[in-house]
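Every protein chain of the complex appears in place save one, which is left out.
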Amino acid sequence: MAVVTQSTARFAAGLSLLLLAGAFLVEYAPFADIQPIRMLFGENVLNFALRAAVPLILGALGGILCERSGIVNIGIEGMMLAGAFAAFVAKNATNHWALGPSLLLGTCATLLTGAAMGLLHALFCLRFGMDQIISGASLILLSMGISATFFDENTVAVGKLAPWPVPLLSAWPVIGPLLFHKPPITYVALLAVAVVGFALAHTRWGLRTRAIGEHPRAADTAGVAVLRLQYLNTTLGGALAGLGGGYLVLEAVGQFQEGMIAGRGFIALAAVIFGNWHPVGALGASLLFGYAQAVHNELLLAQAPFLPRHFVSMIPYVVTVIAVAGLAGRVRAPGSLGQPYLRETEA
Amino acid sequence: MGAVLMAVLGHNPWEAFTGLVAGSAGTAHDLATTVRKTSPFVLTGLSVALAMKAGLFNIGAAGQFLMGSVGAVWVGIQFEGLPVWFHLPLALAAGIGSGSAWGAIPGWLKVSTGAHEVITTVMLNYVAALFAGWTVFAGSTLSTTRPGPLWDPTAGPVSVSPDVLASARIPWILGPSLRIHWGIALALLAALLVWWLMERTRIGFELKTVGAKPLAARYAGMRCGWTTVLAMTWAGGLAGLAGAIETLGVHHKFAPEFGGGVGFESIAIALLGQGYPLGIVLAALLFAVLDAGASKMQFDSGVPSDIIQVIQTLILIFATAPALATWLLNRVSRTQRAAAAAPGLRA
Partner (left out) sequence: MNAAPLAEQIGLRHQSAGNRRNMPYPVLEVRGVTKHFPGVVANRNIDLDLFPGEILAVLGENGAGKSTLMNIICGLHPPTSGSIRVGGRRLECRSPRDAIAAGIAMVHQHFQLVSSMTVLENIVLGAETTRRGILDPATDERGVDELCRRFGGQLDINPQAVIDDLPMAMRLRVEIVKALYRGARILILDEPTAVLTPQETGSLFQLLRGLRNQGTAIIFITHKLREVLDVADRIAVLRQGEVVGHTRPGATTEQAMATMMVGRAPSLTVPKVPGVPGPPMLQVDNLTVHRNDGTTAVDRISFEVHQGEILGLAGGQDNGQTELIGALTGLRPVSSGTVRLNGHDTTHASARRIGREGGTGHIPEDRHTHGMVEGFSVAQNLVLNLCNRPPFTRWGLLRLEAIRAHARRKAAAFDIRATSLEQPLGSLSAGNQQKLVVAREMRDGLPLLIASQPTRGVDVGSVEFIHHQIVQQRNAGQAVLLASYDLDEILALADRIAVMFKGRLIGLSPAAQVDRNRLGLLMAGIPA
């Protein structure tokens, strides 16, 4: 386990360094004008990669909190959609406010709605005995139905979160604009990776969470309140995943469209698995998938004549499938994942 | 509960309900619509249920449906002069074949690499949608991209295939005015076939064993990997047949937007039918009623038709979490008892 975690963390670090090195090359090296290199390592593509990675990071963190507690979460997509729609509704209702409070309200709405979806998932699975996969699927259906019912295509939300440059750091070459000249949710996502990663390893909450995900009965007999912790983590995870959806509305696009999540929840789930249920690993996987989207975007903009745009658009999805398929035996899911913990069964 | 939902939304539930019933069975024509909508629901529901029996969660029915549509149209628009008895089965077989192939991919990925089918099937849905879109792509004046191979040049800038030849169309049952075609018979036949397969054949028994307990199946000398691929292939074939029937029976051509309407519903139908073919037929009929009535309902009472999706989800939730229904009933009866007791207390 430890070895695997190291290898995914190393992958994340390696990928980030590679991309950054490429960015420096483009900036300073003589051959930077070569079109394909600029396309693969230019500031544009890397900025876009991070932009595309943020919702995946948040969604994956939400998935990790849930799944490290032993509860399968295929409903990330639904949590993100609900978060996005809530952000839009709140933002839209307060269009006449000043931009700041309106966006703040949108952020609160997205967090609360995501948390509510997480709590609903926990209730379905833990209290009402629903199969965890089915519960996840019904979360997706529910948020699809509700957002479709209430979405008014004629409304337009005004404004979105602007970059908050970090003093001094944002002036650094290459790294500054890439990492320290971003809107707030991007910072939150990156910080959340560090916080969740640290907390899982070094806090009481983390130790107990790892224990209930591996062997809930052992944790229970040791005096850990298994159910309470599962509720807590699933709700927190829902809030994070919801924020991942809210990010799209509040920070990336500024609007809501039906189907705007476009499989990101499932790609986030793939990032959870690819990252071996570890926050840093999931960060690496999210960056990889975000990068695939960025490359796809660049190719579309370049209008490569040799490839119809439909096939270019397949890239992020195909990369996800390849990533998940290329992992045989190299990841290990939490021991009790998917099996509901029932205290009153024999043995 | 649907009524409660609508009342909350400020619509008259009774009006909506009568609209729903009238829309699905009010006139012969409405009834025909319901019947027509039933067959894809039956087939995709069976697809999900069959995979579920083998322990697989097939979220890919939508993609398999699209591939089936494309396959059927590809055969249906060529081979002029073939007799109906040969051309139609050939086109249907092409639909089944391409759906099967598309379903087999996640099955094979799961067996050979352990990639989870939930992620791969969803990703393949997006890939299938892009692929299907490309086949009838009208080309673009902005780029040099060439039009897709199945595009109808007479349609101008519209991305659509040519009409299916008359020899490959599924005949109407009661004349063209009602627009009921023999696809429903095929769907019912498929349900019967699936039942027979699961209950009466060795391979069905093995499939159920693999689904119930893979280790026991291995111990018993069954070929787990092969069975998994086979189950996904069959599941894909059923969804592909649904796609073929829709294009050859209803639309008589293919356009990318025809894929809508089968996706997550199929999961709900399979679960609601408890995995049994007869149950699935009934569940599919219920969903078809809801679907067919939805637009009429919107017209009559102003309830947005998308609300049907919410109602369908609620049905799914209550069907798969019996504990939830019991809990709600208890709450209601307790409230009623409290209400009944209240006047006495006051006196």
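Labels A and B are assigned to the chains in the order they are written; within every chain, residues are numbered from 1.
The definition used in the following text is that contacts are C-beta pairs under 8 Å (C-beta built on N, C-alpha and C of every residue); 3 or more make two chains touch, one makes a residue touch a chain.
Not measured: the values here are computed from a predicted model.
Contact with the omitted chain, checked across B:28, B:189 or B:212, is made by B:212. Within the complete assembly, A:208 is the residue of A:38, A:91, A:121 or A:208 that touches the hidden chain.
Touch with the chain omitted from the figure is made, among B:112, B:201 or B:274, by B:201.
Of the candidate positions A:219, A:232, A:260 or A:337, contact with the hidden chain is made by A:219. Residues of chain B that touch the chain left out of the display are 200-206, 208-209, 212-213, 215-216, 218-223. Although one chain is not shown, part of chain A still touches it, namely residues 1, 202-204, 206-208, 210-211, 214-215, 217-225, 335, 343-344, 346-347.
We adopt the following convention: only the chains that are shown with their structure count from here on.
Contacts from chain B toward chain A in the complex involve residues 57, 59, 109, 112-116, 118-120, 122-127, 130-131, 133-134, 137, 140, 142-146, 148, 264, 267-268, 271, 304, 306-313, 316-317, 320-324, 327. Per the touch definition, chain A reaches chain B in the complex via residues 74, 124, 127-131, 133-135, 137-138, 140-142, 144-146, 148-149, 262-263, 266-267, 269-270, 273, 303, 305, 308-311, 313-314, 317-318, 320-321, 324-329.
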